[in-house]
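There's a structure below that I have some questions on.
With one protein chain withheld, the remaining protein chains of the complex are depicted in position.
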Amino acid sequence: MSKPDQPATRDDASDRAPSPGASAGGVQPAVTRSGTAAGSRWPRLFAHSARQLGTFGGLIGLCLVLWILTPHFLTVSNLLNIAQQTSINAIIAVGLTFVIINGGIDLSVGSIVAFSGVVMASVLARAVPVPIAVLAGLGAGSLCGLINGVLISFGRLPPFIATLGMMSVARGGALLYSDGRPISGFGEGFRWLATGEVAWIPVPILLMIAVYAVAHFVLRRTPFGRYVFAIGGNEEAALLSGVPVRRYKTLVYGASGLLSGLAAVVLTARLNSAQPIAGISYELDAIAATVIGGTSLMGGQGSVVGTLIGALIMGVLRNGLNLLGVSSFVQQLVIGAVIILAVLMDMTFKRPKR
Amino acid sequence: MKIPSVSLLLATCALVFSGCNRGDPAAGGGAGVAGQPAVALVVKTLNNPFFIEMQRGAEEAAKKAGVNLIVQAADREVDVERQMQIIENLIERKVDALCIAPSGSREIVPVIVKANRANIPVLIVDTRADEQALAAAGGKIATFIGSDNFDGGRLAGAFIVEKLGGKGNVAVLEGIAGHETGDARLRGFKEAVAKAPGIKVVASQPANWERDQGYNVFQNILQANPSIDALFACNDLMALGAAEAIAAAGKRGKILVVGFDAQPEARTAIQNGTMAATVAQFPARMGATAVENAARLLRGETIETFSPVSIELIK
Partner (left out) sequence: MNAPSPVLSLRDIRKAFPGVIALDGVDLDLQAGEVHVLLGENGAGKSTLMKIISGAVARDSGDIVFEGVPVELTGPRHAQELGIGIIYQEFNLVPHLTAAENILLGREPKLFPGVIDQRRLVREAQQQLDDLGVALAATERVSRLSVAQQQMVEVAKALSLNARVLIMDEPTSALTTQEITELFDAIRRLKERGVAIVYISHRMEELFAIGDRVTVLRDGRHVGTRAIGETTMTALVRLMVGRDLTEHFPKREAAIGEEILRVEALRRNGVLHDVSLSLRRGEVVGLAGLMGSGRTELARAIFGADRIDGGQIFVHGKPCAIRSPRDAIALGFGFLTEDRKQQGLVLVLSVQENICLPSVSRLARAGCTQPARETEMTAQRIAELRIKTPGPHQRVMNLSGGNQQKVVLAKWLCTEADILIFDEPTRGIDVGSKVEIYQLINQLAARGAAILMISSELPEIIGLSDRILVMNGGRIAGEFTAAEATQEKLLAAALGKN
């Protein structure tokens, strides 16, 4: 992978605008044009969100096409249906977005979903209050994620390797723990997490919205978020700027595990069953949503809003193809094509013109 | 920069949709052929010849019965959540009847309840929905169309006992754990061999319904137990994989291989002598019966709550 946005003009063009009229005198506050900080905010804001606007436009366009092709698409119940179906992938993809911006990868999310699911289900089966069982599930997910994080930041394992290992370990753990059998049949209280509604909106959708709101805030408005970007952009520079790199890297994988655990809660409540074989290849769906959403696999760049749009594009595509009665083979083909197209679009967008 | 790429995306999507749409008039936004009811058949996966057969049978029956048939499946047999999504989407599309071959006996229950709420009759094919879970959730199904997998397993077990003269070492390749179909076959098989004290089950390992895993797992079993006389695989794909492993180990003809499903390839293998027997399930008949029953139901007729499809051993 080449660096997509190496500017051709680094040395020559970009900073020529203000005149190089620095005098040989002291360094008194100079009135250069760079002082007009506020004025230059808009271009950057635009540049920042232009990619997202593009993806969003794609989503809207897709919806328009489906609206024309089938009367069943644009109904309130179908849109809620899509949002609900998207929620699991979308929640996992938030964690992956953090990990990928941070310059890593997490292949273990699908297996962690299965592991946290069976742990939570086994606690539920002992007639423990629902919140405690949910906490157990979230805890199991976080634990797996933190182990990933420790292996990567303190053990200095490449993220690909550490999470590949965890992918197998968590899956094996889930199978072992559950003796290979699904654990099913839960009370209404727990099932509410998937079937319940608040103000006509299904709970999984509300959970998804809450997760995105928090994640967006954390990424954009907290030191943690800033460090995620900085570490992904240049780990050495971040370290030398006093960023506790290892701590935050560990936390990022922990967060990914936690969100996988949350996805497991929704999935288990939805199926009324926790399967040790659940979540196979969920990591690929989540990576796809993240990439369609414009997060760079090189690290240092990306947004959760983009990821949400990416996850919705995948959900809408699958829903639409089902509504149209298109075969599952074609679906795989289309999703693959969209991923490639989205990244191509990204590259053309960022590549400097000659 | 932005506008062209978006329109490119759009154009591609439009192209794909219209292309798919043209090829399958029944699948269009409207009701297809005017006045014909839409029946959906959701199978576990279309990577498995068993379900392709089922699809073929269903399609033939649909033509005769005058219904529009939509066949859908998840990419992988184990992906229960994906199957659930497909069914939800079909409910949104307001199909008139749903025939489902569940990927998970218990996991399918919530979506059956959803279909009930939308007043869409549900016909279960091949794999039973868990009755307890269904009752607990207040879900209703119109009928179950399938063979008795337990009986099939028993047939296979009895065959092996007979062939080995009541004495020998037997290995088993299981499907995915916790899967009603596989469990029933296994239980039937074990009951049959338990009657013959000379038969020892020396290994029983899952190969997850897949051919390549059947090969690998059986190769490993052979390493640990070179003196195996017979193998029962819970489906033909695993049996065929194991047969390859046997050939590779130079033991062709020395190990009795019994599969399940009677796929065309397995029938050929029996003729060649690489497999000894398989249990025939007639998936095409299942698919056809499901669609016929759905059509009758939609005409207002009553149907049986269990429509057995016969099962027999092919040697």
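Worth pointing out:
Lettered A and B in written order, each chain numbered from 1.
Here, a contact is a pair of C-beta atoms (placed from the backbone, for glycine too) under 8 Å apart; a residue touches a chain by one contact, two chains touch by 3 or more.
Nothing here was measured: the structure is a model prediction, and the numbers come from that model.
The shown chains contacted by the absent chain are A, with contact judged over the whole complex. Screening A:170, A:230 or A:274 against the full complex identifies A:230 as the residue touching the chain left out. The chain that is not drawn here is touched, among residues A:256, A:272, A:301 or A:319, by A:301. For the chain missing from the display, the contacting residue among A:239, A:280 or A:297 is A:239, taking the whole complex into account.
Among A:75, A:168 or A:222, the one in contact with the hidden chain is A:222.
Chain A meets the missing chain through residues 5-18, 20, 22, 24, 26-27, 29-32, 34-41, 43-45, 221-223, 225-227, 229-230, 233-234, 236-244, 300-301, 354.
Heads up, the rule we're going with is that only the chains that are shown with their structure count from here on.
Chain geometry summary: the mean Cα position of chain A and that of chain B are 34 Å apart. Those residues of chain B lying in contact with chain A across their complex are 1-2, 5-10, 12-14, 16-18, 20-21, 24, 26-30, 45-46, 70-76, 78-81, 84-86, 88-90, 92-94, 104, 106-107, 109-110, 130, 132-133, 136-137, 176-178, 206. Those residues of chain A that touch chain B in the complex are listed here as 50, 53-54, 57-58, 61-62, 64-66, 69-72, 75, 77-78, 81, 85, 88, 175, 179-182, 184-185, 194-195, 267, 270-273, 275-278, 280-281, 317-332, 334, 337-338, 341-342, 345, 348-349.
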